[in-house]
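In this view, the complex is presented without one of its protein chains, the others remaining in place.
The block that comes next holds subunit A.
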C-alpha cells in the first residue's frame, strides 16, 4: 500500500480520483481533495524541507497558508516545458493534481542529507544580530567575501531562470459587500448580505474548498445538521443567488484606501487540463461598499526545546489532517496544549483509531468540560505538565514532560514516546487585513489577543478574527456583520486557553533552542538576547532578530514573540504594541501583479501610419517621446553616417520625403480663438491672415520657452496649431488649464488632432514637381501659394491641409491628410518622385538639416531655463501686446541680467572633428579645477552640405564672443572651437521663401 497512513474511511478526499505527483523525483500518491502536505503525510513522511538559517530538518506545521516550514518549488506543468516552476509554495495549500512536480528547498545535496546542517552545530555563533556583528571588518571583505557569501545563503528557494511562460489576467470589480473568508462566519455573513437580491455580494476564500474550520469539523451540529451538511446547504443557497459571486482559491492580500481590495485568484493550476490561453492567475481589484472580514485565526505553537522537529504540528492541523484528509499523522500521538480547542483534535484522532495522549499545561481546575470528555473517551490526560523538550532528529520520537509544582518547581521528567505531536498555545485572530485598512487594534487581555478596534473604513470583522470562537456565536456574528440577525443552535465549542510564552523548563533557558519563528529560525533566546542588548521596541526587535519577517509574516509566531518581549521587559503586552501588518497577506506571484503588461504590451509602441512602409523599406528606428520614428534609411552597405549624408544631400539637391506625423496638432476654434492665441503665444496673431502660417513661440509663466511650432490660420475662428512631438500632451494640458481656470470667459474649444492627421513632408527644390500631379483645388504657383501659407484642397482625392513650410531651409510642403489615407498618399508621392530621385529620410537627417539652418529644437537647445532672447528669438516676442503668458517674467532682473547663456554656433578648428552633444565649454582648459564653465554643446553633427562638422551651443554672453576660440571637453581632454553665428548653410536657388 503506497499510502500506509491513509485512514480507511472518511475525509473530504475523492477516493474515486486517485492521482500522483512527483516529489523530489519520487512518486507520491493521493486523491483529489488532497494537498501535497496531506499526500506526504499519507506516505508516512513529515520531512518537508530544511530551515533557512540552520538547515534543520523541518516538517509540516500547519494545514493552511500560515505554513512556515513546508515550502516547495512547484513545476505546475512539467509536460509543457520550462517557465512554469515557482518557489516557496506552501505544501499545506498546494492542491494536489496529477502530474505536478514538486521539490523541497534549501538543502544540498539532498533533503535527507544536507551539508548546510553544519550551521546548526554552529548555532552559538549565529545569534541575533549575527550579520551586524560579524561582517564588519575588514572593509576590503565587504564586496569580495561577505556579500557573495551572504547572497548565496540568502533567500528562500531558487528564482526561476527563464521567463514565466504562463498568462496572467486582471479584472476590476465593484460590489456592495465583499466577504473575505468562507468559514462559518463568512458563509453566514454572505448569506445575510445577499438576502436582498439587489445587493451585489462577493465571497472570496483562499482555499479550494469553502467552509473554513468546518471542513475539519466532524462532530458539531448546526441547527440539527452536520457541519458538512450546513456548509453544503449554505454554498448551494449562495450559488443559486444571482447577486452572489463566489471565488474559491482567491486570496485577499491587500486592503487599501476607500475599500480598494486586491485579491489573487488561482484560476487554472488545479485543472487537469488547462486549455491554451487560460490564465494561470487573475488579479482582482475590487471596490467594495462594505467589507466583511471573516479571516479566522491562527493557532500558536508552544515554545519548548526542539519544538521544530518534523512530526510536531499544530493541534488543529492534526485535526484537519485526520478529519478532512483522512490521514493519520502518526501511529502514536501526543497533544500538548494550553488551549481547550486541542482536545477536539485529540478526541477526533482517538475516534479515528489513533493512539492519543494529552499533556495540558493548565492545572486540572483551570480546564473546562473538555477534560472530562477526553478522559471519558479513554484518553490519558496529564494536566499541569510542561514540555521540557522533544526527542528525535528528522522525526519526533518522544516528548519529555514534567509536572509543574508550586512556585515554579518542576517535577520529575517523564518521556512520552510518540511519532507525532499536536501542539496548541491558543489562538491569534487574523487581524492582518483589518490592520492594513488602517483600523486600530485593541488588546483584549481576556483573550490574550489584539482585536479589531476602531475601523478606519467601511469594514466589519466577524468570527474568530473578531475574537469570537464558539461556533454558535461565530455564525451569529457573521450574520450580524452581513446585516442580518439570526439565532442558531450549534454544538458548544471547546474554547479558552492559558497564554504561555515559553514553556517552563528544568534546564538553563539560555541554552535551550526553542523556536518562535520557524521560517526565519528565530529562537526564544535570540529574542531575549536582543532585548538584553537594548532593543526594546518591538519594531527594533523584529528587524534585529528578523522574527516575523519571513514570507509567512510571522502568522504563527508574532504573538509568542510579542509576549516574550513583554515578559522580558516586564511590561504589559499592549504597551509593547504590534509590528505593522503590510500587504501582501501571503506571497503573490509577480505574474499576477504584472498581468498582461509584459513583452509588447509592457510599453506599447506608438507607430505612425507610415511606419509599415518605413519598415518595409529598411528604415532604422529610434524612439521619440512615445513614438517609434524612422531614424534613417540605410541602403545596402551603408552605415548611419553614410546614409544620413546621402539623405542630407538629396534634400538640398532634389527632394526628400519625411514622415512628420508625430508632430503634435491642436485645433483652436471659436470666436475668441485669436485672442486666446494672443494670450498663449509670444507672437501677435490678430493680423495673421486666413491662409497664412506663422512660427509660434510659447512660454511658461516664468518666461522660459515651453514649446514652439508652426500655426496655420484656417479661418477667422480656426487655428491649426502644431507642437513638438514630445510636447503635444503637455501643450494641450497647458492650454486647457489657462482656458478653464484663468480665462473661462473666452469662447474657445481645443481639440487634439495629433492622431487624426498624418503629415508627409516633401522638402527640396523638386518638392513642388512631386506634389503637383496629385493636388486638386489648390493653386500651387509661387504667387498663389507662397512660403508660410496654408491651403485646403485635395490630394489623390483625399482632403488635405497643405502647408507651405520648411524645417530644412529648402522649398517644402507639409501634407496633412487623414491618418487612414496617409500610406496610400505617401506611396503615390514616392512612386512619382522616383524620377527625381526622391529620397526618404529620417529624424537624423531632419536634425542635421535644421541645424545647418540654425533652427532650434525645443528640448534640445532649450532646457527649461532658456528665454526667447537667450535663443536669439526676441523678434518673435510681440512688443505690442500688453500681456501674454510669460511676458511679465521677461523683465525680471535675472532674465535681463548680463551673462546669460546664449545660443551660438561652434566650429571646431579641425572640421572633421564632431563635438559631443552635452560637452562642457570653458575659456581656459588649464584653469584650476573646478574651472569656470561657460556652457555646453546642444547639437552637433557632421554636415556633408557644409563639408565639415557643425554645432550649436549655449554659451555665456555667446553673442558677444563671435570669433572667440573656446575649449570643449572631449572624451580624451579638450578641443578648440570657434564661436560663430548659428547658421551654417546658405540655401541656393529656389529657397523656402523664394
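In this text, a contact is a pair of C-beta atoms (placed from the backbone, for glycine too) under 8 Å apart; a residue touches a chain by one contact, two chains touch by 3 or more; residues count from 1.
In this section, contacts and distances are computed from a predicted model.
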Quick one: find the hidden chain's UniProt protein name among "1,2-phenylacetyl-CoA epoxidase subunit A", "ATP-binding cassette domain-containing protein", "Sarcosine oxidase subunit delta" or "ABC-type quaternary amine transporter". "Sarcosine oxidase subunit delta"
Could you tell me which of A:498, A:889, A:920 or A:957 touches the chain that is not displayed? A:889
Absent-chain contact - pick from A:456, A:640 or A:927: A:456
Taking the full complex into account, find the residue in A:144, A:258, A:275 or A:879 that is in contact with the omitted chain. A:258
Taking the entire complex into account, which one of A:701, A:717, A:863 or A:916 touches the absent chain? A:701
From A:113, A:741, A:781 or A:912, the answer for touching the chain not displayed is A:741
Pick out the residues on subunit A that sit against the missing chain. 256-258, 260, 287, 438, 456-457, 701-702, 733, 736-737, 740-742, 744, 882-883, 887-889, 891-893
